[in-house]
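Since the structure comes first, as structure tokens, the remarks are kept for the end.
Just one protein chain is left out here, and the rest sit where they should.
By letter and in written order, the chains are A and B; residue numbering begins at 1 in each of them.
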Amino acid sequence: MAELREELKEKIIEQLSLEDVEVSEIGDDDSLFGDGLGLDSIDALELIVLLEKDYGIKLKDPKEGKAIFESIGVMADYIAKNRTK
Amino acid sequence: MNKGVAITGMGIISSIGDNVEENLNALKSVSHGISRIEFLETRQRDAIMVGEIKKTNEDFVKELGLDSDNSFSRTAMIGAIAAKEALKSANITDPDEYRTGFVSGTSVGGMDMTEQYYLGYHETKEYRRYIEAQHAGFTTQSISKYIGINGYVSTISTACSSAANAIMLGARLIKAGKIDRMVVGGTDALSKFTINGFGTLMILSDSACTPFDNNRKGLNLGEAAAYIVLESEDIVEKDNKEVLGRVSGWANANDAYHQTASSSNGEGAYLAMKEAMEIAGLSIDNIDYINAHGTATPNNDLSEGVAMTRIFGEDKVPVFSSTKAFTGHTLAAAGSVEAIYSILSIRENLIFPNLNFQTQMEEFDLIPQTKLISKNIKTVLSNSFGFGGNCSTLIFTK
Partner (left out) sequence: MSGCYINGIANISAQSTSDFDQFLDEIIAYKEVIFKSIDPDYKKYIKPAAMRRMSKSVKMGVTTSKMALASSGIEMPDAIITGTGMGCKQDSEKFLEKILYNDEQFLTPTLFIQSTHNTVGGQIALGLGCKSYNVTYVQGAASFETSLIDAQLMLSEAPKKNILVGGIDEIAKNSTLLHTLDGHIKQEDINVLELLESKTSGTVCSEGATFAVLGAEKQDHSLCRMMDVETRNIASPQDIKEDILALIEKQGLTLNDIDAVILGNNGDVSFDHYFENLQNSIFSNIEQLCYKHVIGEYHTASAFSYWLACKIFKVNNVPSILRVNNIEAKEYKNILLYNQYRAKNHSIALLQRC
């Protein structure tokens, strides 16, 4: 699981062009949106595609993303349970 | 009240008709143009519903009498058809008779050709005449050349408010006496680019769109071109022109909230509607009907609805409807398509219905007009909003 979390951090930094952010700066329980990493609704849509492309998880409604993308930890748990690839 | 700028001609092609009369008949008989994709090659064919014009590019080439080696994109061809009808309906045979300008709104211009030939340009010489189609201004020039307007020609690209801004500019230029006559509007054909683009934002509906409904799922894209002819008072008097209506108010404001989404308090829309009424010299009681932007995305309809309640008061919002369930959201052309529907509303004293509405939105007490009704209409307010925070409002009067 720790490995998956690190992998997610790297992917998020790359996919969302967070050039000034280091993997070590993102805590497993930090919130990704709002006061934490400061991601926005467009980033949420980017993450939905990341779920589909890399883990074979397809979300139909963008609203579902809100709970899943709460933090790296929550996201990793969700992926571990639902991944198809 | 501001007398406004005279509208003396109009032309349109959309998924509900190839000209003004066909569009009016479809609106009057409440028959929409939303279907599955038939002509455009795309993987999303069965995933979405669109407002597609049921004609092939070959049909348009024939109709316009173009050479077989022409470089018209679909966007340019439907534009030429609508612009030609607009000039004809204004009885203009010689565009050079007065100082005449052309301003067209488009979002992606000739993207329909670019995406078709992009990977083949290196290998296939015949395709290369379409390379220039990647410039939006080229689409406009194809149309202006076809209809013979060579002087002031420009393109406005403010996403889905483009045509509304073109009409606004035309009215301002004529009012200031800078030019005598303007052909203004917009054109956009369906493309894989826009279908997939809106797809990534997850705001495309897989069924017929339902503007202002609590359970709305998103928009249907459409394709259309529509232009109106604006003329100075001098020409109207001198040539005894029939005036179809007037553009009396206009405004453009920016939401300055987000690159694509509208703010929750509808600030940009509020500012645009407010200023347009000021310019027209009208108060809220004078507005007989609102042709809303009403794309049926969760975000737009909420933001626009809030802006309407802020301006008019929740219990005093005029009769309103979105006609997007007829045509789909025709992007840059939406502003001029709906300008023509607004003029038809005034001419026919009819309010065209907001189709597919069932459940009132929970956020406010607004119900759109869902049936075709007769009403004495002197003034219509029409909204068009786009990416980049662009919000425009036009007011048409009898």
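One rule holds for everything that comes next: a residue touches a chain if its C-beta (ideal position, glycine included) is under 8 Å from a C-beta of that chain, and two chains touch if they have at least 3 such contacts.
Being a predicted model, the structure only gives us computed values, none of them experimental.
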Visible chains in contact with the missing one: A, B
Selected from B:73, B:140 or B:336 as touching the chain missing from the view: B:140
Residues of chain B in contact with the chain not shown: 42-44, 106-107, 109, 111, 114-115, 118-119, 121-122, 128-129, 131-132, 134-138, 140-141, 144-145, 149-159, 165, 169, 172-173, 176, 178, 192-193, 196-201, 252-260, 267-268, 271, 386-390
Hidden partner interface residues of chain A, rising order: 15-20, 38, 42, 45-46, 49, 52-53
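Keep in mind that, in the parts below, only the chains that are shown with their structure count from here on.
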Cα-centroid distance, chain A relative to chain B, in whole angstrom: 38
Of all residues in chain A, those that touch chain B in their complex: 40-42, 45, 48-49, 62
Residues of chain B defined as touching chain A within the complex: 200-202, 258-261
